[in-house]
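Quick one: this structure, given as structure tokens, is what I'll be asking you about.
Left out: one protein chain. Kept in place: all the others.
For subunit A:
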Amino acid sequence: MNFLIGAFKPPCNVSITFADGRTRKQVSLKRDNGQTIMVPLFQSQESIMGEVVVEPFQGKKLEHTGVKIELLGQIELYFDKGNFYDFTSLVRELDVPGELYERKTYPFEFSTVEMPYESYNGINVRLRYILKVTISRNIVSDIVDSQDFVVRNYTPLPSINNSIKMEVGIEDCLHIEFEYGKSKVHLKDVIIGKIYFLLVRIKIKSMELEIRRRESTGSGPNTYVETETLAKYELMDGAPVRGESIPVRLFLSPYELTPTYRNINNKFSVKYYLNLVLVDEEDRRYFKQQEITVYRLLETP
């Protein structure tokens, strides 16, 4: 198909514009080729409206067997390259078969679209939303154009947000109790907590808090898990003694986090962990990992 496009110049320009393109918030999106482009931002239940403009080149006649626009939500697993799983697919027919001689504008509207998943660009998986216009033709290949957009879904403040509190240790060696203020944090949140040292018999050099992201894709034997450390935040310098308590205050805003995604269409999940690491003088690391739920808080103006 692509070969044919290369062989014959497409006979027209296709452009997709959004009705509120000028006012809608734009966010950056990284494309396959590494470029970053700005694309509009939507959330679930929004109506997506706009126009498709088809403009044949001067003096050219464009014969087609129909024009349609699709809204697609796709999950792309990199180990399964080329296969897209569409979890959302909506189609609007824009034109019946016929001929075009001059520029023609087709308004479109997808009202209150259910877009349950957020756009995501991970290591092994990508979840994207696109609008795709197809001008179908006989004999020659269809003319296809697409426009990305990003979906983010907001969550209200959770009504229950327990703190994480736990005592851990190595017997007769190290006993600590840590406490983080909440188990659910939003993306611009601050993690506030305290580490109590109940027993210290090893020579600790430092302590840090890591934010780790665990992306797991596929299922069954084809599960791929990738863990990234997004933040390393030093909490303590030097060796504490019994009874010390060390404050924790970690601002999440500098880090590029996403909300926690649990089982997106049975294809993947993204989880976040706080990893408390104690390093001793021989550079041995003692750690305890705790999951936190990250959510996107609806920003109230």
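Things to note:
Keep in mind that, in the parts below, contacts are C-beta pairs under 8 Å (C-beta built on N, C-alpha and C of every residue); 3 or more make two chains touch, one makes a residue touch a chain; residues count from 1.
By our rule, contacts and distances are computed from a predicted model.
According to UniProt, the chain absent from the figure is "Vacuolar protein sorting-associated protein 35", selected among "Glutamate cysteine ligase regulatory subunit", "Vacuolar protein sorting-associated protein 35", "WD repeat domain 72" or "Transcription initiation factor TFIID subunit 6". Among A:F87, A:Y154 or A:Y233, only A:Y233 touches the chain that is left out of the view.
Listed here are the subunit A residues that touch the chain not shown: 231-241, 244-247, 249, 251, 253-254.
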